[in-house]
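Some notes on the structure that comes next.
Note that one protein chain of the assembly has been removed; the remaining protein chains are unaltered in position.
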Amino acid sequence: MLSMELENKVSFKRCIREGDLVIVYERHDNMKAVKVCENGVLQNRFGVFKHSDWIGKPFGSKVFSNKGGFIYLLAPTAELWTLVLSHRTQILYVADISFVIMYLEIIPGCLVLESGTGSGSLTTSLARAVAPTGHVYTFDFHDQRASSAREDFEKTGLSSLVTVGVRDIQGEGFPDEFIGQADSVFLDLPQPWLAIPSAGKMLKEDGVLCSFSPCIEQVQRSCETLKSCFTDIRTFEILLRSYEVRGERLESWENHAGGSLGSRKRRQRSTDGSNGVEASVSATIVARPSSEGRGHTGYLTFARLRCVI
Amino acid sequence: MLSMELENKVSFKRCIREGDLVIVYERHDNMKAVKVCENGVLQNRFGVFKHSDWIGKPFGSKVFSNKGGFIYLLAPTAELWTLVLSHRTQILYVADISFVIMYLEIIPGCLVLESGTGSGSLTTSLARAVAPTGHVYTFDFHDQRASSAREDFEKTGLSSLVTVGVRDIQGEGFPDEFIGQADSVFLDLPQPWLAIPSAGKMLKEDGVLCSFSPCIEQVQRSCETLKSCFTDIRTFEILLRSYEVRGERLESWENHAGGSLGSRKRRQRSTDGSNGVEASVSATIVARPSSEGRGHTGYLTFARLRCVI
Amino acid sequence: MSINKIQEITSKNNARLTWEGCSILLDINDGERMVFERLTAGATLKVGNKKCSLQPLINCPFGSLFQVENGTDGPFLSRIFSTSEGSNDLQEEKESPTVYGSKDNRELMDNNTAQSLTGEDIDELRRKGASGVEIIEALITNSATFEKKTSFSQEKYRLKKQKKYSPRVLLRRPTARSICEAYFKKRPEQIGFLRMDALALLLSMASVTSHSDVLVVDMVGGLLTGAVAERLGGNGYVCNTYRGITPYPIDIVRMFNFGTEICERIVNSSLTELCATSNVTSVSSSQLEEACGTRSQSNEEGPSSSVPSLDMGEIMISSEDGDTDISPASLAVKPCKATKVGQKAPLDAIKSWRENGFSSLIIAAPQIDAWSMVKELLPLLSFSAPFAVYHQYQQPLALCMHNLQVGKMAIGLQISEPWLREYQVLPSRTHPHMQMSTSGGYILSGTRIFGSK
Partner (left out) sequence: MSINKIQEITSKNNARLTWEGCSILLDINDGERMVFERLTAGATLKVGNKKCSLQPLINCPFGSLFQVENGTDGPFLSRIFSTSEGSNDLQEEKESPTVYGSKDNRELMDNNTAQSLTGEDIDELRRKGASGVEIIEALITNSATFEKKTSFSQEKYRLKKQKKYSPRVLLRRPTARSICEAYFKKRPEQIGFLRMDALALLLSMASVTSHSDVLVVDMVGGLLTGAVAERLGGNGYVCNTYRGITPYPIDIVRMFNFGTEICERIVNSSLTELCATSNVTSVSSSQLEEACGTRSQSNEEGPSSSVPSLDMGEIMISSEDGDTDISPASLAVKPCKATKVGQKAPLDAIKSWRENGFSSLIIAAPQIDAWSMVKELLPLLSFSAPFAVYHQYQQPLALCMHNLQVGKMAIGLQISEPWLREYQVLPSRTHPHMQMSTSGGYILSGTRIFGSK
């Protein structure tokens, strides 16, 4: 992530350079990560974009294709990365991620343990939170997945903050070298109760653990196991509802003289700027929940290591 | 409920009479049911209200106390009744009630079985839905509760539509006379799985059952039991979020020249009409979710009797 | 009241068996397609590129399940009397993209090269009269990867093929609930995104019951009108009002199986007629008749002659044989025998409403400003009558509520937003559905008070 290192910080003056990772923004639901190289091209439904046209432009610029189509070039952030990374597993999204970081009290300098690494969506945010002096040790059972994650952290410039290990945390627990060292532990495992005793050993006093599970049975069993060494055991679920905003031209009934439903054009979306200004004069600005959304991601169970010393 | 019988229907002309049940409305969160009698008085924090002043006024009237305080007199509806009835048990509220009636497809003429009766909140709506030709047979384990419910149905004029029985449905099941007769069955029992086999026998083909349970373990066990004779087993949860509306005077930043938070009166609630008109000129009308709400009532599990004939 | 008595008076509306000429809702492959049909001996259902006669559905209980089988004269619908529990579990499980608890899902990767049976091979099998089940077995035998799959994946594969080669058709009873759910799933924009829980709330909050005279503005194709009529059961009235000369179309009403006694209670009346004056004695009956005469004509151009609002087009969601279970889906309705619904309100009814007011008011008009309707319609209600206004956006209702507060026209005002969540309940795999409809819209409700204008 560019902003975490002083010399790479995004600013008015910082322009796109060869080798930069940029987020190509087509629409809010269509983005991808691209490494800029002198001779590179990006091709999409809007045409062909030459990387050479991008170099020297500020981040946040609009660039055009050979056919006049356009995209925006954004500086990567952990949030954007979550939207573009390749899904090797089910990933965590911003609502769960932000809540986990806040609840686990992860701040610069923290040592954090995570398992499994998965697609590295949470790991990216953990790394950003512990920077510049902390470290994230993340473990995955799958060799291949761990390698892919390592490549990703290299690409996003986080490799100095993250170490990816291959290990069956459910079977073996976390490595002994971390005993009593971890500020926080995060588990996203099919059978988290198997890893909880080890997680308890790794934590500093008053350290907080979080376990993410999609099914309530996993939560029930984890809570049972947590009772022996943990306190303040709390389970949450967080969802995010997104709203679209539009200028809706709701007619007064008086002016709506009969006619069937589909007979006239009654709405004007204000999202496209050209007619938006005009629409805003007479339209009511309304927000509408996006019709389909994530109805569930998982339950987040937090617990604090009981102080016994 | 007045509107269910032709001669008692609320209308411009139908005025409050001796013996009527009226809902005394102080505020949306403060109402009570009162039986009107010539010499009756109602005393509350606003003063003393004489019933004799009410008689002859239309429903929906504002009436005054000796001290000039006022209340509104409303005609009872099932929804208002739910807000004023005495809670002998945890009750169902409008969100769950309306969904149950819709999903169970309860319409005039239906025969409905219910257990337990509880405080009769759902029963009241069931009776309204089956009127004028259907019937609700409701059962409670507690003799006392059944009697109180009977009294309530007498009071609300529903006794011809509801029969309250005392019976341990979990232990004994529904009476045999209803075998194959019920259009729908509703269960609100601590161990619904014990009553499900009997419920299945009572239902007509394709008849729908609903079980209401606060805990997920009850749902899990019920669903297991349902599988043997039912299909389309679906579990829902319905919540209602209420919004308050107010005219909020959000200042433009330019006009907000310093000053700490609490130093000036900045808001005007538009709920009280006197200054509402003025406020509406410059204030933004905003809706805000009521800050505390019911976070959970129970899970509603529905299932359709499998057709085998 | 004895049980027998009740049985006797139960309306056709609540019939448990189909009959020739009734309206039915066909649910194909568990919601993949939803089709409304008029059940006649000659009616057919298109499955794939073949047509099946609906004849076997006549006189069956609603809720019966059928399977498409291949006969010598082409495919036909055959009734199934029991379903395996396994597939039911899988049905629900399709929501879960990952199976937690499975230790290793590397083996789950699959591609189309694993199947050695070609499309031509399958057609050949069909021509030879192989049943759907036989085709599926052949596909399994010829799959190079089937044996390597977990039993869970095997079951999933089997179900996917079953949907394709031996589709199941569930005969559903068209009721407010099933009709609303079908539309919301396939054509939500045609019903103003009115979800079944919001519809249920409208009916409750407006206290709809037998003998009610319910004033409605239904700009959601008749769904609201039908739902109200269902609750009235042939007593009271649902009166659709409108401005201008044409009532709003209410074609969806024809999907319900309403008998004459209910249909007669579904009427319309223009705002002008209803408002003429609340003191009916000052209106001469000739004036009334004149007003109604106009309406009677305009009615000819109204619902009875309009085309059904749902067309036969199929919504293609995904037809690839990929990993997902989503397949071509459609919601279709064929024009059905015109029932006598949506007549103009009888004069004596209009007279009575002017004298007594309506029992309640429900509005569902996605394109119209709520306040512009409420301010005109509220005065037509009896004092103490409840009302409920639906809108998919909150702000128009907030403005309306504010004006009602300021004008002291109603009490008990609140805006409610229903929040509905469905759960997957399976052993060790219980959780809310991963996808949900995030918006059930908003409902403004309240009670009219005496003394308000």
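We just call them A, B and C in the order they show up, numbering each chain from 1.
Throughout what follows, contacts are C-beta pairs under 8 Å (C-beta built on N, C-alpha and C of every residue); 3 or more make two chains touch, one makes a residue touch a chain.
Quick caveat: nothing in here was measured; it's all calculated off a predicted structure.
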Chain B residues that touch the omitted chain in the full complex: 89-90, 142, 190-191, 213-218, 241, 248, 250-254, 256-261, 266, 284-299
Residues of chain A in contact with the chain not shown: 1, 3-6, 9-14, 25, 28, 57-62, 72-75, 77-79, 94-95, 97-99, 101-103, 105, 107-111, 125, 128-129, 131-135, 160, 177-178, 181, 183, 204-206, 216, 219-220, 223-224, 227, 231, 233-245, 247, 270-271, 273, 276-277, 280, 285-287, 299, 301, 304-309
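Assume only the chains that are shown with their structure count from here on.
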Averaged-CA centre spacing for the pair chain C and chain A, given as whole angstrom: 38
Centroid spacing, where centroids are CA-atom means, of chain B and chain C in whole angstrom: 25
Geometric centre distance via CA averages, chain B-chain A, whole Å: 42
Contacts with two or more other chains, residues of chain B listed in rising order: 216
Interface hub residues of chain C, defined as touching at least two other chains: 394-395, 399, 421-422, 427, 430, 432
